[in-house]
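One protein chain omitted, others in place.
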Amino acid sequence: MSFSLKNDVVVPGEIVAQQEEFVEGEGVYVDQETGFLRSAFLGKIAIDLNNKMISVNTHKKLKLPKKNSIVLCSVSSVKENIIFVDIFGVIVLYPRPKWEHEFSSPLSGAILSNQIGIDKYNDLTEIVKPGDIILAKVISSTNPFNLSLKGPQFGVIYSMCSKCGEVMTPINNDQLKCPKCGNVEKRKISNLATSKLLKIDMKKTIMIPP
Amino acid sequence: MARPQRFIDDEGKRLDGRKPDEIRPVKMQVGVLSNADGSALVEYGLTKVLAAVYGPKESQKSISLPDRASLRVRYHMAPFSTEERKNPAPSRREVELSKVLRESLEPIVITDYFPRTSIDIFIEVLQSDGGTRTVGATAASLALADAGIPMKALVAGVAIGKVDNVLIVDLNEVEDMYGDADMPIVAAPDLGQITLYQLNGVLSKEEFHNAIDMAMKVINKLVDIEKETLRNSYKEAGEE
Partner (left out) sequence: MSTTPFRVQIIPKIKKESYLNLYRKGQRADERDFYSPRKISIQTNVLEKANGSSLVKLGNTQVMAGIKIEPGEPFFDTPDQGVLQVHAELVPLASPQFEPGPPDENSIELARVIDRSLRDPKAVDLNSLVIRPGDKVWMIWLDLYILDYDGNLFDASMLAAMAALLTAKMPEYEELETGEIKISKNISNNPIKINKKVVTVTTAKVENYILVDPNLDEEIISDTKSVIAFDEQGNIVGAQKTGMGSLSQEEIDNIINVSSSAAQVYFKLLNDALKSEVKEEKGDK
């Protein structure tokens, strides 16, 4: 590098390389005026020599979902071909489920009927109902966020009984039963909702944000 | 407060003992608030300004832009910040300063990363002794960087004034109130760009040129302090 950087911790606007030396990775932008690569963030420099790429790893993750993020949402409305949700935050599943970050205010998301992952159903309310807490995957990373329910992890985690409001318990992968009034309802249920261990973990993490 | 007879003594010193091109003692701190995504407290002498950043978050429909994030900036003075208690309802002055401060930050925030979102920047003047908008710009720059909002560069602000026919930097309240000119300037020295200037008073063409020159030298120093403050905060966060 023809530049000798005094610090590997850089701040916004700081020159990290010349355009001929490296291609810009994440957190780096090209200053068109001068041809310098500059950092867009406070963070640490990372150099990938194989691809001649220079990036800046930011000190704080921005609180927005990215493509493939797993998000916790509540269902706000269910239309004929589309489910609207409020996204509360990003969750990591491994090694154990926990919040990556909770948003200060919810973001809007939508699930199209071709992103459900189930072929046979009469109507989308057999998949989710308004008020359900669900896990979904982000498939487009700009607002409004498109989400998918394809895959066994994705679907309902918590659901309140539409008759009495009690939290229902899953009895198999597409049915929930209300422990209070015995009402049985149909949903696409996440396999994490039925795992007792994971559910306990889930509760713990929902309870105590990082 | 009465108008002083002279602003600069025979030795070339100002009322508070500073030289014409000398800034007041500067203090900067980031991460001072827990709820905000980014925050900073900046002091130039007795002027103290707190800034907080929230976002990017979902825009209200009315301000949502399809190709970029929108900025919302609010400059506000605490009722106890001024000589006489200030009514907390926003004044016309605060509305204008909110606008020019937003426009001083628009060129440096990389807004096209986050379409249809908004980034809120709240600037609260806790104590006012001249130069509040320029201290506000410095605090906002730090708070944005602390929040991890992508930026082309850091900015800082300083006011240039004219008293007894001499250009001076970083006016305090007396110099602002009774001086012949007050010219707040905000700039991004890394990019060589000026993002805010206003003039209240009268300057010759030459003085105007020299004032900007003078401001750029000081802003350079201020941005260096911002950089050091941010690097230190990064290291501290790393140690935890």
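Think of it as A and B in the order they're written, each chain with its own count starting at 1.
Please note the rule applied: a residue touches a chain if its C-beta (ideal position, glycine included) is under 8 Å from a C-beta of that chain, and two chains touch if they have at least 3 such contacts.
Just so you know, these numbers come straight off a predicted model, no measurement behind them.
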item	value
Per the touch definition above, residue among B:A36, B:I119, B:A137 or B:V169 touching the missing chain	B:A36
Hidden-chain contact residue, picked from the options B:I8, B:A52 or B:V218	B:A52
Contact residue for the chain not shown (choose from B:I23, B:L126, B:V166 or B:I212)	B:L126
Contact residue for the chain not shown (choose from B:L65, B:A78, B:I110 or B:L199)	B:A78
On chain B, residues whose C-beta touches the chain left out of the figure	1, 33-36, 39, 46, 48, 50-52, 54, 57, 74, 76, 78-81, 83-85, 88-90, 120, 122, 124, 126-129
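Definition applied: only the chains that are shown with their structure count from here on.
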item	value
Centre distance in Å when chain A and chain B are each reduced to the mean of their C-alpha atoms	36
Chain B residues within the chain A interface of the complex	35, 37-38, 54, 56-58, 108, 110, 114-117, 144-154, 188, 190-191, 226-227, 230-231, 233-235, 237
Chain B-touching residues of chain A, taken from the complex the two chains share	7, 9, 11-15, 27, 29, 31, 33, 38, 40-44, 58-64, 103-108, 142-144
